[in-house]
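Below is a structure I'd like to ask you about.
The complex appears here without one of its protein chains, the remainder shown in place.
To keep things simple, chains are lettered A, B, C, D and E as they appear, and every chain counts its residues starting from 1.
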Amino acid sequence: MKLSARNRINARVVGVTRGEATANVEMDAGGTRLVASITVEAADELALFEGQEVIAVVKASDVILAVADDPAGG
Amino acid sequence: MKLSARNRINARVVGVTRGEATANVEMDAGGTRLVASITVEAADELALFEGQEVIAVVKASDVILAVADDPAGG
Amino acid sequence: MKLSARNRINARVVGVTRGEATANVEMDAGGTRLVASITVEAADELALFEGQEVIAVVKASDVILAVADDPAGG
Amino acid sequence: MKLSARNRINARVVGVTRGEATANVEMDAGGTRLVASITVEAADELALFEGQEVIAVVKASDVILAVADDPAGG
Amino acid sequence: MKLSARNRINARVVGVTRGEATANVEMDAGGTRLVASITVEAADELALFEGQEVIAVVKASDVILAVADDPAGG
Partner (left out) sequence: MKLSARNRINARVVGVTRGEATANVEMDAGGTRLVASITVEAADELALFEGQEVIAVVKASDVILAVADDPAGG
């Protein structure tokens, strides 16, 4: 299956915090911490476990850019 | 400034494709390709240039998880 | 009221899973299952009930396209 | 590949409007019109053509519910 | 029509920047500048004009909070 979403980040599941409706999935992507909020139903269906290899998929229109106020120190 | 957004990925600008309203910013995050679609106005205001250090910021609710159909090969 | 959002899908409420902050609303749209995660406050305000006719509204920029790897079987 | 996204709507491509950065993909899903705004790069990669079968994927947190002001006519 | 979306901000259209696929709508909401990126099709359908009264609608899950690093100056 090909996806139009431009961002696919390989990561491993570190932990899952479950509420009644939403689950927050904490991941590690080569030292960068990632978090995904998904439905509890999706977390169950994906059978997430610690150490599992997953792909964090993000649409380009959902990425905000931040830059330091003065990166050059000028 | 602190942000509620849980995902902040350090990256470098690789290139910018500008339309009239939208600019797609291609980035490299330690070997992972990222793309952000932002307004042309924002691209101008951030004065993006090739090689610039930026942070790709994504809200946890905008992250989709994908897993291989059978990661264990079973 | 006219909305800029391009996707409006007629559906019926099948069930609601409520947490403290978020409610997941399961719907049926002519045989296609849909799920919306909204605030519990919104679920209360809309007075959702099973069988209720609703419209699932989605912005065009929130739609990801997926295609089979080889739809032509070639 | 399994996705956490809860909404997957089968559709056929009706047309594509291309800008420099963004492409709007118009689809038909059993009589319901759908539109996805994706990057031009993604449109090229998916090799979209009229009549192509695609899946419109939407995260549950990106679905807004609308209900008529007085569905019971009371 | 009632919407589940929790944020509805009254605003006036200040200007529209049109590309081929996307239009950026600049608004004024009581002194706060707002910008919406919508499809050109939606901009045409809404027949947007300068000074027009509109409502900027945003889902609660699309709002990021930012706070100053040290608001108390301590």
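The definition used in the following text is that contacts are C-beta pairs under 8 Å (C-beta built on N, C-alpha and C of every residue); 3 or more make two chains touch, one makes a residue touch a chain.
What you are looking at is a predicted structure, and each value in this text was computed from that prediction instead of being measured.
Participant: Considering the whole complex rather than only what is displayed, give the residues of subunit E touching the chain that is not shown.
Facilitator: Output for subunit E: 3, 5-10, 24-25, 29-30, 32-38, 42, 46, 48, 52-68, 71.
Participant: List every residue of subunit C that touches the chain not included in the displayed model.
Facilitator: Touch with the absent chain occurs at residues 1-5, 19-22, 39-41, 57, 59, 61.
Participant: What is the set of subunit B residues that contact the non-displayed chain in the whole complex?
Facilitator: Those residues of subunit B that touch the unshown chain are 1-6, 36-39, 41-43, 45-46, 57, 60-61.
Here is the rule we use: only the chains that are shown with their structure count from here on.
Participant: Pick from A-B, A-D or D-E: which interface has over half of its contact pairs in common with B-E?
Facilitator: D-E
Participant: If you tally contacting C-beta pairs, which comes out ahead, C-E or A-B? Let me know.
Facilitator: Of A-B and C-E, more C-beta pairs in contact link A-B.
Participant: Rounded to a whole Å, what is the gap between the Cα centroids of subunit C and subunit D?
Facilitator: 12
Participant: If a residue has to touch 2 or more other chains to count, which residues of subunit B qualify?
Facilitator: 3, 5, 19-22, 24, 35, 37, 57, 59, 61-62, 64-68
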